[in-house]
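Apart from one protein chain that is not included, each protein chain of the complex appears where it belongs.
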Amino acid sequence: MIDFLNYAVLGILTGQLYAIVAMGFVVIYRASRVFNFAQGELIVLGGFIVWTFVMVFKLHPVIGALLSILAGALVGILIERLFFRRLVGRSVFAMVMVTIGMIILLRGVMLILWGAHERQFPAIFPLEPVIIGEIFIPSPLLASGFLSVVAALALHHFFNRSRAGLALSAVSEDHEVAQSMGISVRKSMALAWALGVSLSIVGAMTYLSGKTLTYNAAEIGFAALPIALLAGLESIRGLLLGGAIIGLIQGLTSAYIDPIFGGQASAIVPYLFMLGVLLIRPTGMFGWKIIERV
Amino acid sequence: MLRLNNVEVVYSDVVLSVRGVSLAVSRGQSVALLGANGAGKSTTLKAISGLIHGQYGKVASGSVEFEGKSLVGMAPDEVVASGVSHVMEGRRVLRHMTVDQNISVGGHRLASKGEMLRRKEWVYELVPQLKDLRSRVSGYLSGGEQQMLLISRSLMSEPKLMLIDEPSLGLAPQMVEAIYTLLSRCRAEGTAMLIVEQNASAVLQVADYGYVMEGGRIVLEGAGEELALNDDVREFYLGVDTSGERKSFREVKHYRRRKRWLG
Amino acid sequence: MDPAGRFSKTYSADVALVRTRPQAVALVLTLIALLVFAFMGSPRMLSVLTSIFTAAIIAVGLQVTTGFAGQVNLGQAAFAGVGAYCTAFLAQRFSVPFYLVIPLSGFAAAGFGWIFGMAAVRIRGFYLALTTIAAQALFPFVILNLPSNWLGGSSGLTVPPATLGSWRLTSERDLYLMALVVGIVMVAGAFGIVRGRHGRAFLAVRDDELAAGMTGIAVARTKAMAFFVGAFYAGVGGALIAYQLRLVNTEGFTLFQSIWFIAMVIVGGLGSIVGGIVGAAAIRGVQEILSTIGPTLAGLLPLLGNSFVFAAMNVFLGGVIVAFLIYEPDGLMRRWSILKSQYRRWPFPR
Amino acid sequence: MSSGLLGAAVPGQLLQVEAVGLRFGGIAALQNVTMQVNRGELLALIGPNGAGKSSLINCISGFYRPTSGRVTYQGEDITGRAVHHVARRGVVRTFQGTQLFGSLTVAESLLVAREQRFSYGLASAFFWTPRTRVQESREREAVEEIIEFLQIEPYRHQKVGTLAYGLRKRVDLGRALALEPELLMLDEPMAGMNVEEKEDLARFIVDVRETRGTSMLLIEHDMGVVMDLADRVAVLQYGKKIADGTPKDVQNDPIVIAAYLGAHP
Partner (left out) sequence: QKTYNVASLGDYSGPFASIYPPVEDARRAVIEWWNKEVGAKSQVTLKMKTYDTRYDVAQTASLWPGIKSELQPIAILGLGGSDFAALQTRLPDDKIPLTAANGAYGFAWKADPWAFLSRPTYAHETGAFVNWMSERLNRPVKFVTVSSEASAGFADMAKGIQTYARENPTKAQLIETVFTDLQPSDLTLQMRRVTAANPDVIVVLGTMGQVIATKRALQTLGKKIPVLVSSHNGLATLGPVLGGMAAVEGDYEAHATALATAEASDAHAFYEMLQKNYGLKAAWNGFTIMGLAQTVYTVRAIERAQQKAGNAAITGADVRAALLAGPFRSSDLFGLAPDLEFTSQAPFPTTSAKVNIGTVKDGKFVSVAQGVPVPTVSKW
C-alpha cells in the first residue's frame, strides 16, 4: 500500500515536471499557432545558461536561477527577432519548420559555446529528499509540482483575464485580423517566446537539478508531448491535470507492468493513452474545438 | 486626409490587379467605391491598410498618403495606430472567441479598461441585436450576425478613417438600413469613410463622393447624387433602366448590352 | 510549359501528363543524363545521389499525404522502417527476389499507414501531426519487444544483397541504378495519382473538408487513402535503404528522420511532386556537402580543432534551412511557378 | 438529368421537411419547421439574419443532424445521412460564405464534383492507363460545358483562391451544377454582387431551370431577385416558419413586412 502511494505520488510529481516543459510548448502555440519542435533544445540551452551562471560565475543557485530566467526571456526575444519577425502572415508551416531548423542550429551553437562533454549540474534544490511519513520525495520533484501549479495559474489568468493575453489569443487565431485590430503580431510573438524560453529554463532547473547536463536532456521535449495534447494545445490549466494523469499512468506502469512485461512499456503508454483520448475528444481535454460552420 | 496617387498593386510579382488608381478622401467625408467583381476594390483597400503583404501583394508604384505621411510598406498595425481601421471582406471574425471578446479585441488600442467598457456599451446600444449574442462563440454565428459583429468591432477603435469592404453583404433589408443609419451616424460624428459596396442604392445615400472601378482603374467619379443620376450607374448598379423602371430579373435578355467602361 | 498564347487544343492534350514538347524533351534528356552518370560518377557522388533518390521517393510520398491531402505526418520514417523490415524479412527468410520484395514492402508499410489514416478521420491538424509521432514511438517498441527470432529484436536483421540472375547488386553503381529505376517509376506514378481523381480529392479535402464532403467526396476514405499512398512510398524507400545498408535496425528510422522528410517537403514546396524531389536533393545535398567539406576543413585549419569545425557545420546546416524558410517560406516550387507565369506573360511586363 | 426534365413535366413533391427542430445548447436555430419543395419549382427562403435559413439547408444536406423531425427526399428518409451520400443523391448546395478549394483551378474544382463519375482506381491512376485518360478527358469535356455556360472561360486554369469574390460565387454555382443536381439549394448566391452581375446569375438560374428542370431552394436577401424568380416564398423568423405562399401574398403580408422587409421594400 505504502509502496503504491509512493509510486502514485512520485508519478504525479514527475508528470508535473513534464507539465512545466509542456507549458513551454503551449504558451508559444497559444500565442502564435507555432508548435515549437525545438523545445527539447531550449531545455538544454536553459540548462547551460543556469550552469554558466551558477558554476562559472559562482552565483548563489537561487540568484543564478532568477538571472537565468531573465536571460531566457532575452533569448526568446532574440529568437523572435532573428527568425519569426519576417514570417508574420506567412504560412504556419514555414514557422514550424523554422523551429525544426532551430534544433540543429541551437545544437551547433551550444556545441561551439559550451562543448560536448558531460557536466555536473548544480543542485538548485537541496539533494536531501523531503520525507513525509514513509513517502520519500526528491526535492526537485516537489519543487516542480509547486512551480507547475504556480506557473499554470499565473499564465491562465494572463491569457484569459488580461488585455495583453486577449491580444495574444487574437494573434493565434488569425494574424491578419489581429493586425487589422492594431495588434502588433511581432510584439506578441516576442512576448510568447520570452515566456516560452523562461519556462524552459524553469523546466531545465527542476529536471536537471543535482544531476548531469548532457544533450540527451533534449529528449524530455518529446516526453512532454503527450501531456500537451492530452490537455489540449490551448489549455494551460489543463496541463496540470494532463501531467497528473500521464505521470500517474506512467509511474504505475513502470512500477507494476514493466517488470512483468520485461520491456519499456512505460515509454509508450502515454502515447497510447493520448491516442485513445484524442480519438474520443479530437482536441484533447480542454483544447479549442474545431469550429465547422457553413 | 487620405490620398492615393496612381497606385499599382501586384500580387506575387505577377498579377497586376490595380493599375494606377488615384482617389482622395477628405476629413469627415464618406466616399463610395463601386465596381464589378474583380475590379480591384478590395485590393485597393488592402493596399491602403497594408494587409496585402499577407497575400504576397505589394504596392508596386504610386503613393498612399494619410494625413501627409506615406502608408506604403507600413506594418498593418502601425497603419491602424495612425487612425485607419479596415473591415476586411469575408467575415473574418475571431472564430473561437465570444462576440464580447471579439468586440474587446476591437478596442485593443483604447487607452484604459474603463474607456473600453464605455465604448462597448455605446456599440451595444447602437447594434442591439448583438447584445443577445454577447456570449456566443462568434464562429457559430450566422453569416449576417458575423457581418454585424465585424462592423461593430471596427467601431471600437475610434478610427479617423474607416475602410469598409461590403458592409451590407448578406444582410437582411432592415439590417442594411440599420447598418447604414449607423454609418451615417459615425459620419455625423466626423469619422471619414471609404466604403466598398455592391449595394449602390444603399451606399449612395450616405456617400458624399463616389468612384467606379473597372479592371483595376477608376473609370468614373463624381459627387454621390451625380453618380446616382448617371445613366450607366443607374442601369448597372441601381438596376433601373432608362425609363426609371426596375427591370425584372426574370426577363433578363440573353444578349444584353454589356457596358465596358473606357478608362 | 506553355509560353504566352499556347493552349491545349484537345481535352486529351489538356489532361496529358506531359503537356508540351519542351517538357518531354527536358524529361528525356534528364533521364539520359542520370543514366550516363551511373558510369561516369565517382562512387561518392553515386552514393550521394542514391541517398537523394531514396529520400526523394519517401519525400514524394509525404508530399501526397501532407502536401496534397494536408494530413501532416511525422511518422514517415517509421513507415519506411516497416518497409525496410518487411524487405529484410522476406529477402532473408524466404529469399524473395527484390523486384517482388520492393512492392510488397510498399504494401506492408501502406497497411501500417492506413491505420493512422483511420485516426486522421477524427484527429486533425497539429493534433494529428503530433499523434503520428506515436508511430515513431510504437515502431521501435514493437520491434524490440517481439521475440528476437521474429524480427531480430535489438540486433536487427541482415539483408542478403539483391540479385538478378548471377548479378549481385552491391556496388555503388548497382545501388544507384536500382534507386534510379525505382525512383523513376514511383515519381511517374505519383504524377498520375495527383493529376487524377485521387489527387483532386486530396486537394479538395485539404482546402475544405466540409465543401469536399458536400461535393460528394468521401472524406474519411480519402484521408485514409492519402496515408495509404504516402506510406506505400515510404515503404518502397525503406526497402531500398534495406538493400543499401543490408542491415536494418530501429536506429535508422527515428523521429528525427521523419522531421528531415517534412523539412524536405516544405523546402521543396508543399503540394508539388517536383517539390518533393527538389527538397530531398536540396537538403540531402547540403548535408552531404557539409559532411564532405567538414573533414577537409578540419584538416586545413587544425588550430580550429575538429570539435569546432564539425559543430560549425551544424550551425551552418541549421542556418541554411532557417534562412531559406525566412526568405522563401513557401518553398522553391513557388518561386519556380512565379518565374513560369512571368515567362508565360512575356513580353508583357508582369 | 432526364429525370429532372420529366420532373419538370410532372409536378409533385420532391423534398419534405417535416417538423424539423434544431437546437444548439440553449439556442433554438429551428423549431418544428415543416415545408416542401415540389418538382421543378423554385422556392425562395427568406428571413432576418439568424432566422435559421442556412441551418435548414444544413439539415437537409446532412451537415447538421436535426434534433427533431425528419427530412425525406423522393420518399426516402435522408435525415442525418452522410453529406456525401446526400450530395450523390442529387441534393446539392452552394455555400453562403463561398467555401471553395482555393488551390485548385476552376476546371479542377468542377472536376472534383464529377468524382462519382470516375471508375478508375489508384493502380490505374498510378500507371495513367488509357482507361484513366479516357475518363479524364471525358469529364474534362463535360466540365468545359459548364465553364462556358457560366462564362468563366478566361479563368479556366486560374487558381480559385486568387479569384475575386464575385467570380468565386460563380465557381461555387458551377461546382454544384457539375454534380448534376435534381434539387439545388443556393445560399445567398447573389450576395456581394452588383445589379449587372445579379442579372447574369439570375439568367443562369433561369436557364438551368429551363434546360434541366432542376428544382431549387433559394436563400436571398435581395427582394427584387426573390420576387422575380421565386414560384413560392417561405419566411423564417427565430427558427419558426411565419409565412409560405406566392411572392405577392408574402410581400403584402403584414407580419412579414414587420419581421423582415422593414418600412419600404
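First chain written, first letter: the chains are A, B, C and D, and each begins at residue 1.
The definition used in the following text is that a residue touches a chain if its C-beta (ideal position, glycine included) is under 8 Å from a C-beta of that chain, and two chains touch if they have at least 3 such contacts.
Since the model is a prediction, treat every value here as computed from it, not as a measurement.
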Item to complete: Taking the whole complex into account, name the chains on display that the unshown chain touches.
Response: A, C
Discussion item. I need the residue numbers on subunit C that touch the omitted chain, in ascending order.
Written reply: 42-44, 46-48, 50-51, 140-141, 144-145, 148, 152-156, 158-159, 170-172, 241, 244-247, 249-252, 257, 287-288, 291-292, 294-295, 298-299, 306-307, 310-311, 313-314
Worksheet item: Taking the full complex into account, what residues of subunit A touch the chain not shown?
Response: 3, 6-7, 10-11, 14, 17-18, 107-108, 111, 116-120, 127, 129, 136-138, 140-141, 207, 210-212, 214-217, 219-220, 223, 251, 254-255, 258-259, 262-264, 266-267
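Note that in this section only the chains that are shown with their structure count from here on.
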Discussion item. Can you tell me which chain lies farthest from subunit C, using the average of the Cα atoms as each chain's centre?
Written reply: B
Practice prompt. Have a look at C-D versus B-C and report the one with more C-beta pairs in contact.
Written response: C-D
Discussion item. Taking the mean of the CA coordinates per chain, how far is subunit C from subunit D in Å?
Written reply: 41
Discussion item. Rounded to a whole Å, what is the gap between the Cα centroids of subunit B and subunit D?
Written reply: 28
Worksheet, complete the sentence: Taking each chain's centre as the mean of its CA atoms, subunit A sits from subunit C at a distance in Å of 31
Discussion item. Can you list every residue of subunit A that touches 2 or more other chains, as numbers and ranges?
Written reply: 292, 294
Worksheet item: So which bits of subunit D are touching at least two other chains?
Response: 54, 63, 95-97, 99
Worksheet item: If each chain is a dot and touching chains are joined, what shape do you get: line, ring, star, complete or other?
Response: complete
Item to complete: Could you pull out which subunit B residues touch subunit A in their complex?
Response: 49-51, 53-54, 75-77, 80-81, 85-86, 88, 92-97, 101, 104-106, 108-109, 113, 116, 137, 139-140, 153, 157
Worksheet item: Which part of subunit D faces subunit B closely enough to touch in the complex?
Response: 24, 27, 46-51, 54-55, 96-97, 162-167, 188, 191-200, 202-203, 206, 221, 223-225, 228-229, 260-263, 265
Worksheet item: Once bound in the complex, which stretches of subunit B touch subunit C?
Response: 10, 12-16
